[in-house]
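For this depiction, one protein chain was excluded, whereas all remaining protein chains were kept in their positions.
Presenting subunit A:
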Amino acid sequence: MSPSVPLQEMIRAIRSARTQCEERGVIQRECAAIRAQFRQADNGGRSHNLAKLLYVHMLGYPAHFGQMECVRMIASPRYSEKRVGYLGAMMLLDEKQDASLLITNSIKNDLSHSNQYVQSLALCTLACMGSAEMCRDLAPEIDRLLRASNSYIKKKAALCAVHIVRKVHDLGELFAPAARSLLAEKNHGVLHGAVVLIIELCERNPETLERFRKVLPDLVQIMKGLVLSGYSPEHDVAGISDPFLQVRILRLLRILGHNNEGASDAMNDLLAQVATNTDSTKTVGNAVLYETVLTVLDIKSESGLRVLAVNILGRFLLNNDRNIRYIAMTSLQKIVGTDHNAVQRHRGTIVDCLKDQDASVKRRALELSLALVSASNVRSMMKELLLFLSSCPAELKAHAASGIFNAAERYAPSQRWHIDTILHVLTTAGGDVRDETVPNLIQLITNASELHCYTVHKLYRALLTDISQVSVSNQSEIRFVTEDDVLDALETVLQSHMSGPLTACLSLHHFTTASRIRSIVSIYGSCIDVELQQRAVEYNALFKKYDHMRYATAR
């Protein structure tokens, strides 16, 4: 049995292994030693052993044999051992393991330990991995700590209560009174925990929400204090006083003001103040402004305040920081239905974002642009969208194409423009066009009878210039181009894509040379490409079935 080495030496040994195999060897040796040590009586090095095992676990190696050791360590009277034991429990045990129940008793004892750092370990572990059963068992203890302990413990107990409520919803009622009284505390950590707890309680229970509306004045007071107070070194972040607490309070205000005129009125002035006074030159200020905007847009705010909020988003769109532009668009997307005109004002900037380098930003800009297409701007918007389609990343092509089709269908100023747009999309991104949309297109082209020859003409040109996937619908009335020309081109297309995936739709209306088409199509009935084969077989069946109907399907 090799002697156990201190943690850092082991880490060094593992890191100096030159191959995966060598590393495995070192770890196997270490684990064997650790296992042996676990079985031995207390030798003062237990915490080091467990720490070593936890390191090994983080590298991805199995460590379940350490679970019972964690349970033992947590029960130890030594702080160093408790500390690593609880850490081990959080890493190796989860509520699904039976062993986790075994630590419930230790946690219970440690929650009332005389030393606050021991209490802290118990609270942290409970909040991290406490099961519903453990939560039910220990809830009264947590409530006690919420009322009668120092700030250090109170702030932790509050977040522990949050976890308990998330696990066991009905226990929310238990914590409501204590949560309310915590709002009177001065300590920011406690206040923050209290606000998080109240948010959790209000989100789960409408009656509790109703009751907590009464504390609105207190919240406004606290928030005012943060926004208007001078520099506070302890909580200052780039000129903002405790942005974490501010953001939380704003979120609670959002919940309290949602669908409630009275509450929304009471917070109107404060929100206007925060929106105007918060410094937006750094991310931290923008984080607070962002939360403010979200709140303004989700409550019954007066129109002036709403305009202020949308303008902040408009400013965000012009920010150099890509992150800010991204979240601005996310927010605008949420209100594009309700505040359409306000968002329209920023259409230009949004369309510019289509050219951003980042795919996530592009996606957001696309969604928003599609939502902003209207009868009055359809021509210019479509120009931009088609430009976007020609160079957009592959994963967005299908969505962009179908979005453009939908918008074109709703707002097309003329049939010819509509067909042009469709053909443009097909030639730019035909391969990404979703199959379901194709029958609609064929229908559209069929219905625009006076444009049949125009359509075929354009399709023919498209076929010649770009023989990738193009949906072809041949019409009977051809003046400038003969049927045979089209078939020649089509044959070329099909032949050149013999081995590639080709989604070619042939919609044929009483063609005199139907037999030639049928012969071409039959070849593909035995094609290697399954999709082509399927299509070919389907069309052949269609020909046979509807042969007699060909002349009847007049335009």
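Note that in this section a contact is a pair of C-beta atoms (placed from the backbone, for glycine too) under 8 Å apart; a residue touches a chain by one contact, two chains touch by 3 or more; residues count from 1.
Criterion: contacts and distances are computed from a predicted model.
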In UniProt, the chain not displayed here, chosen among "AP complex subunit sigma", "Nucleolar GTP-binding protein 1", "Leucine-rich repeat, cysteine-containing subtype" or "Protein transport protein SEC23", goes by "AP complex subunit sigma"
Where the complex has a chain not shown, which of A:243, A:257 or A:403 is the residue touching it?
A:243
Can you tell me which of A:70, A:84 or A:373 touches the chain that was removed from the display?
A:84
Tell me which of A:127, A:202 or A:256 is the one touching the absent chain.
A:127
Of A:138, A:272 or A:327, the residue touching the omitted chain is A:327
Contact with the hidden chain only, please: which subunit A residues?
8, 11, 15, 44, 51, 54-55, 58-60, 78-80, 83-84, 87, 94-96, 115, 117, 120, 123-124, 127-129, 131, 152, 155-156, 159-160, 162-163, 188-189, 192-193, 196, 234-235, 237, 242-245, 247, 251, 283-284, 286-287, 290-291, 294, 322-324, 326-327, 357-361
